[in-house]
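Missing here: one protein chain of the complex. Every other protein chain is in place.
Chain nomenclature is as follows: A, B, C, D, E and F, assigned in order of appearance, with residue numbering initiated at 1 for each chain independently.
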Amino acid sequence: MTPEFILGCIILIIGVIAAGFPRPMTYLGRLISLEIPGFGLLLIMLAYDEMLALLTFIGVTAISTFVLVRAIERKEAAE
Amino acid sequence: MLGELFHILAAAIISWILFVTVDIFFRLPEAGGVSGASAIARDIEAGGGALSGGTMMGNIVCSPDASAGTLLAACGVYVAGIPGGLVAAALVFIGNRICHDPGYAGTTGAVLATFVVYGFTQVGFAATDFIAGMVIAILTIQGLSHAHASRLLARLWRVRE
Amino acid sequence: MDDLLVLLFAAVALIGAVSAHLQRDRFGKLIAVGIVFGGIAPFIAARGYLDVLIAVSLIVPVTTIIILLICRRDAHDA
Amino acid sequence: MIAIYLVAALAVFAAIRATVEKNTGRKLPYVNVMNFAIAGTIVLLLNHPLALVAAAAYFVGSTLEANAIASTYAGGEQRG
Amino acid sequence: MTPNRSIITRISVIISRVENLTALYALLAIVVVVLGLVSLPFIAYQNDQLYEKTLDPESTLDPYDRGGVPFGTTPVKAQYPENSPYAGYVTAYLTPFSQWLADTTHHMGTTIVAHPGGIIDEILYNTRGLDTVVETSILFVAFGIASYLFRRDS
Amino acid sequence: MDVAYPVGLVVVAAAIIIGFTALVREKDDLHRILLTDLAEILALVLIALVATDLAEALILPGLVVGISELMAVSEVYIAKEGLRAPTGPPFRIEVMNSAPGILALILVAYGIVLSGFTGGVIAAVGAVFYFMCRGHTEQFELIETVSGYAWAFWIGAFFIFMFLPGYWFFGVMIAGGAILLKVMAKMSLVGTMRGGGPDV
Partner (left out) sequence: MFNLPTTNIGGPELFVLEFGDIVTYFSPYTAALFVFALIFTVLAIVSRPERQVDFAFGGDAYYTKVVDPDLLRFQRFMAIACGLATLGAMVTGDVFNFTLFASMVGITNIGIVAAYRNRHVLNAAFQYGIVAMLASIPLFGGAAIVLASTGTLSMWELFGGAMAVPLIAKAFLVLGVMGEGMAPFYIAKAEITRAQGAPFILMVHVSSLLLFLRVTEIVISM
């Protein structure tokens, strides 16, 4: 139980609440909130020294954000 | 303990003077480098500050300027002496290019600060004092009261003009 | 990294996480996410994984800029 | 080694101020203070040449982020 | 909704709508997790794991120093070491570039191990190579779908 | 270590309950896609809790599977709703002129040094960022052909490992390079898929 692990678990839970029930219930609000559990996972990986996985995870987060942004902007343009 | 605190305070004053001088010399309060800097300036003016001071604060936020140069140069001197400071200056230069900053305030500030910090380490200061001092200095500008800080900077800017 | 520092930086990260949830403004949310990363960076540095820290601190802003593509201001406040 | 505690405390202070502040334009300077503090902390934690590069990368990255947020907040690039 | 429908009819109406499928599956998962939560604390972590981590903060390869000499056998705790006669060779291998990094600096362990050679490459390519085959095939198929739909509609 | 694992499991279970409750209440399809991204994160936490080198080697495929499924599903969504690329002036900020060149150079160079999955993803982030900010020329075919050949090379490397283990060295080199190329090529296609590109 390293401090990173505990902090990671707390941030993960906060992030899941934030992403599950974002305050302005918009696509954008939820997309931004999705970053928070990502940081929680990052800390948990850090606690177990899984650095390669951490690096790959951050890269994949950027790309998946791009994929989601692409869907959201088309959806908003259609409205 | 107390001596170190005193050193940090002295270093804060020195780096404050250094970076404000360099920034004002490079005409940072004149215009926002990017549209974001102007927006920050407008918001600070709306909060009771002065426009030119706010512009300078916006420029500090939006690009590594002399204050960042001073901080990184102090870090560089801390880890590797004079060469470390020059490497820090190169990194600040790259940062300026990334952040769409036309000027050279950051790089100049870093080179100047390298020699200043190195000089003070010869007379009993530690480089860590300058790191902490620079954080305090930037706190007085950006983190305590935007209205007062921007008015102060605007007054200095009028002196320069 | 001793206990006091751990507490201080954990406080930074937690403040960022909670405020990212509570902020209603989109830019406020993005700034708060930046604060979370500010709290996490010292933890990575303290373990000595500097190469990872360099890469991560360059990619996180890229993520933010990608999100900004759909954050035009005209959609909301004045 | 009081410097690092001082810097960390300032980071917390700046984070609180940034959270409490309502206006986006006035939030960013507080975040800027926090970035200074974090960048300083990285070097103070590890005295190693690569730590300097890491601090610079962190600082440049977060500055870029602040720049992009502020520019978007201002409504994007003014054309023409 | 007509009042004289039986409860089974109503349920089947809900189930038969495709849009409700996600919610149903999520509900099922929640039920399983809640039931599982009762047994979760009794799941003991098996200490005898494959490919265990050994951390040596003093090493220049820090999080990934698994020992061994290049071009020699390195003990790797694989499932069936006899199936991979050269297991351990990749783990200990350093390219000239990563050797130079390891000699120069102390905090680049992740870069060194991500460069060809190292324990993760050993697992991904050698002992569990079939996983990676499937995984790259999934990538291939998924992007095939995406680019087919993208081109058809544009 | 022994206490951390059950605690972690309980945390993940709580997170799954919260996240899936949100999913049960959600009716909008795009919101559902966003929530499945959350689900991927939770699955990765479960693997990460195992905390061995094997767990790490399992996370890397898990990540890539997640992003490719997300890609396919979001494309199906766009096709299903018949959504079009937004018209009107593209959004520009100043840093989009200055940052991409330098950042993409750094990220792609670092990714090539890393090789393998990690390098492919890092390099792809750089490429996506560049294509996003600077527009692109249509060279789908070339990129796809490259990644197809890379896939074949990787399969070849796999058979070297399995049937000619004495040549493991060539296997490592071919595998690292081929997977780098494959992942990077596929992921950077995402960047060009946004369509249009700014008129700069």
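As a working rule, a contact is a pair of C-beta atoms (placed from the backbone, for glycine too) under 8 Å apart; a residue touches a chain by one contact, two chains touch by 3 or more.
The structure displayed is predicted, hence computed values, not measured ones.
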item: Interface partners of the hidden chain - shown chains only, full complex considered; value: E, F
item: Selected residue (touches chain absent from view) among E:Pro63, E:Gly88, E:Gly109 or E:Gly129; value: E:Gly129
item: Absent chain, residues of chain E that touch it; value: 16, 18-19, 21-22, 25-26, 28-29, 32, 35-36, 39-40, 42-50, 78-80, 82-84, 87, 126-131, 134-135, 137-138, 141-142, 144-145, 148-149, 152
item: For chain F, the residues touching the chain missing from this view; value: 5, 9, 12, 16, 23, 29, 32-33, 36, 39-40, 42-44, 46-47, 49-50, 54-55, 58, 61-62, 65-66, 68-70, 72-73, 76-77, 79-80, 82, 161-162
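Following the convention adopted for this analysis, only the chains that are shown with their structure count from here on.
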item: Leaving out chain C, the still-touching groups; value: one piece
item: Shortest chain-hopping distance from chain A out to chain C; value: 1
item: Approximate Å spacing (C-alpha centroids) for the pair chain A, chain B; value: 33
item: Residue list for chain E, restricted to those that touch at least two other chains; value: 53, 63, 106-111, 114, 120
item: Sites on chain F at which at least two other chains make contact; value: 21, 23, 51, 56, 60, 64, 71, 78, 91, 93-95, 99, 103, 114, 117-118, 122, 125, 129, 132, 193
item: Pairwise chain contacts, counting only pairs that touch as defined; value: A-C, A-E, A-F, B-D, B-F, C-D, C-E, C-F, D-E, D-F, E-F
item: Residue ranges of chain F in contact with chain B within the complex; value: 93-95, 97-99, 102-103
item: Of all residues in chain B, those that touch chain F in their complex; value: 34-36, 94, 97-100
item: Residues of chain F touching chain E in the complex; value: 1-2, 5-6, 9-10, 13, 16-17, 20-21, 23-24, 26-27, 32, 50-54, 56-58, 60-61, 64-65, 68-69, 71-72, 75-76, 78-79, 82, 113-119, 140, 144, 147, 151, 154-155, 157-158, 161-162, 165-166, 168-169, 171-173, 175-176, 179, 182-183, 186, 189, 193, 195
